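We show some of the complex, not the whole, and keep each chain where it was.
First chain written, first letter: the chains are A, B and C, and each begins at residue 1.
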Amino acid sequence: MTTGTQNTSSADARQFNIDTVEHAATTPDTELPWAELGLKQNEFDEVVKILGRRPTAAELAMYSVMWSEHCSYKSTKVHLRQFGDKLTEDMKKDLMVGIGENAGVTNLGDGWAVTFKIESHNSPSFVEPYQGAATGIGGIVRDIISMGARPVAVMDPLRFGAIDHEDSQRVVHGVVAGIGGYGNSLGLPNIGGETVFDPIYQGNPLVNALAVGVLRHEDLRLANASGVGNKIVLFGARTGGDGIGGASVLASESFDDTKPSKRPAVQVGDPFAEKVLIECCLELFKSSLVEGIQDLGAAGISCATSELASNGEGGMQVELTDVLLRDPTLTPGEILMSESQERMMAVVNPENVEAFEAVMATWGVEYSWLGEVTDTNRLIITWDGETIVDVDPKTVAHDGPVYDRPYHRPAGQDALEADRFRDSAAGADLPASGEALRASVLELMASPNMCDKSWITSQYDRYVGGNTALAAPDDAGVIRVDEETGLGVAVATDANGRYAFLDPYAGAQLALAESYRNVATSGAIPMAVSDCLNYGSPEDPEVMWQLAEGIRGLSDACLELGIPVTGGNVSLYNQTGANPIHPTPVVATLGKFDDVGRRTPSGFHAEADGQAVYLMGV
Amino acid sequence: MPTIVVDVMPKPEILDPQGKAIAGALPRLGFTGFASVRQGRRFELTVDGEVTQDVLAQARKAAEELLSNPVIEDVVNVAVLTESAQNESQSA
Amino acid sequence: MTAQNTELPLIGDYSTAGPLLTGARIGVVTFPGTLDDRDAARAVRLAGGEAVSLWHAEPEGAAALSSLDAVIIPGGFSYGDYLRAGAIARFAPLMDAIISAAGGAGNDAGSGTRKGSAAGLPVLGICNGFQILTESHLLPGSMIKNENLKFLCQDQVLRVENNATAWTREFTAGEEITVPLKNQDGQYVADEKTLDRLEGEGLVAFRYVGGNPNGSRRDIAGITNAAGNVVGLMPHPEHAVEPGFGPDSAAGMRLGTDGLGIFTSVVASIAGGAQ
């Protein structure tokens, strides 16, 4: 074993009763905790069918996390296809990498490309607001790095419950501090977002995070493991028990011994480690030291190995005892499922191993070599030499279950649409006097959703990097990409859950229209879309209808405007009991400037004194 | 005035980036005898009057509810700071 | 303010630095976790100097410094600022070299030696750099958390109290400038005796104007050593050097370039010999 530092795990490798492939083959009747791990009976049966035997504990861990809604998109795949189907040749012309990779990549010209993506970290942020939001930023930034890009900005569309609810103080201040604490420490300017308060989000706040990165065309990297004999390396933070609290059934791999083990309920982010990881990766890219790279997010090593292997041409062999651990009591299944932050996995040509290690030494980043690319078409994971996983990686990463869930228009939808304002607004007369008008304006301006957001944005660094041409309070954030030419990008994120509740199809379209307008208003030409679809449970046919309508609406609108969706994220089960949040499709539009010097700030300035003001549109 | 000390540490299974950074710096400065470091917080609450059982109970409750975040931290100590204890420990 | 302001186009002259007046070579230090190093380097270039990257672990620190005319320790979160802001960075090998070139810790006389100059090497610490300079005892006092405990990013008006330092000579005394402020641990503290000495000897370089943003004692935003070669300040002049990417100013939104004067000052100091 070669590692960046001394590892002690090997010596203790045999402390578990390891469930090997051989053992699994001879013990078909072992009871497995597949239900506790979130698999349905039909899904477990499918795993057994694929393998031709019962899965080992480690295999069960991998299938269960990779086939979860979060990783497999099993409820939305059939609908999300529309983003790929409704694409014209013209929409594809600047698209270098589309949906399916860690993040989409759009050509900016002059050899530059931009990648951006929006993702959710909703439920972790409700449990532990600071760390949940912080690790949300960390996760999306790693997605951007893994494309070969330098991250250059972040944004944070947020939805909270009522501002005066007793729990809001905890959630709001924790989330904002977490986003600032992590993003500021990475040196990424925060160039915009949204903040909406609505009681519908009380138990299900939405914390979406967006990151933008830029790269030279030649630096583009994809998550695949190719080239037989190339080495697999895991680098960055050590692996701990993070994110597997719910899967503690794996604490005893052989299932015959139920020693309880302490696993963290939440993940704690280490922004310093991530900042160093960013610089370290950029140096690797610059010197072309990695063939393929993948960030470790949800599903950790399970995801990284199975995706790298299935996107590549061959197979992969990995020795799990070589993983550097923060907690030496982790079992193989837990190591495979761990969601410890600030880790990356890369494929390195043996010729570059020494140079790779030199870069790690410069930045003081720990790493360990885990195995290599093979020509077996199998993902084989061993524990101290014994095989504990032997699968076709595609069955783990890509061939998960797909559901065409039933959906129907809610019974109450007609009544909802027919409904009109009641309460105060219906009874209130239009302001008749100047005084009344003044009072109305003040009331509107004082509402938490309309008021000045600088109490949030002043906690975010918008200057770092020196390339921020626009940020809060502007309609879109604008970042200069090339200091020589002024080439740059604009990004805006928008959504309106109330519109989408009234009409999920039109609501998604309006979200796109608004972010598209905000980008256009800044002076940029809209080029690409990323979306984060926040909905309730797909198992509720009425929510499923909102979701299906939302995707149909957004994809139709993208076709209409001629702008492709390059990636995004789906967040489901945002509901408390039987009460789902309003459908909240957050849409991010990215636009291009040939010269950010031509950006238009929003707001009037003294220099505009005497100029005419026009209202445009319908 | 009497003082109650409350010590809060990150839970052992939770990553402690602060402790990690310090542990990394120690050997560079020639301090090689330590295997790991964890950083927590120490609060000193000054009591207005006598430390009654009630005040101590309040301190324990405040430690759990306000001074620590039970999701990621443990309260490892709530105790009255005696003058002698202070001196003793300083000279330890 | 400096003449550069009016000569720069309103927005969009991205690449062209000022004329290389002097060949001034100014080092910009990078620690793990440093964030504003590229910004500081850009500011040096725009001021007409040449920016030279310095890695914190540079083994030949003294040699690296000997070819430089000044050093900037930029902002960021070195080592995550986990222990105390700047606490771990202070022990980097390069810092020892910087401390001695600048005149030695706790030695306000500025008796450092460098090529042909009586004064110590000009050193500027911005934000985290300022924190590192106090941790190194090159400057007195320390920084604690902002009064409201929150990270604060805002455009900030400062008064230049001392325009006799290597980093402020292009300003007029009492001149008010606007530069971004952004930090979490920006509250400057020192004991009363030290504060009185700073005031009495004119070592307060910058003071907050229009409200104290973080609780700093006596509204202090930046200080200098007695020799005027070592200056530290919490706000970020390097983020107010390019029209279009700076704070709002009287000229228009985001057009403020008041920070440039810090960098042209040092370039001028170098060109004109020690101040």
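Here is the rule we go by: a residue touches a chain if its C-beta (ideal position, glycine included) is under 8 Å from a C-beta of that chain, and two chains touch if they have at least 3 such contacts.
These numbers come from a predicted model, not from an experiment.
Each chain type appears once in the displayed model; counted over the entire complex in the file, the copy numbers are A x1, B x2, C x1.
The rule is simple: only the chains that are shown with their structure count from here on.
Here the spacing of subunit A and subunit B, counted between their Cα centres, is 36 Å.
Shared contact sites, meaning residues of subunit C that touch two or more other chains, fall at 79-80, 82.
Shown for subunit A are the residues in touch with two or more other chains, namely 270-273, 364.
Those residues of subunit A whose C-beta lies close enough to touch subunit C in the complex are 177, 180-181, 184-187, 270-273, 275-276, 279, 363-364, 457-470, 480, 483-486, 595-599, 601, 603, 605-607. Note for the complex: subunit B touches subunit A at residues 10-17, 20-21, 24, 69, 71-72. Contacts from subunit C toward subunit B in the complex involve residues 79-80, 82-83, 88, 91.
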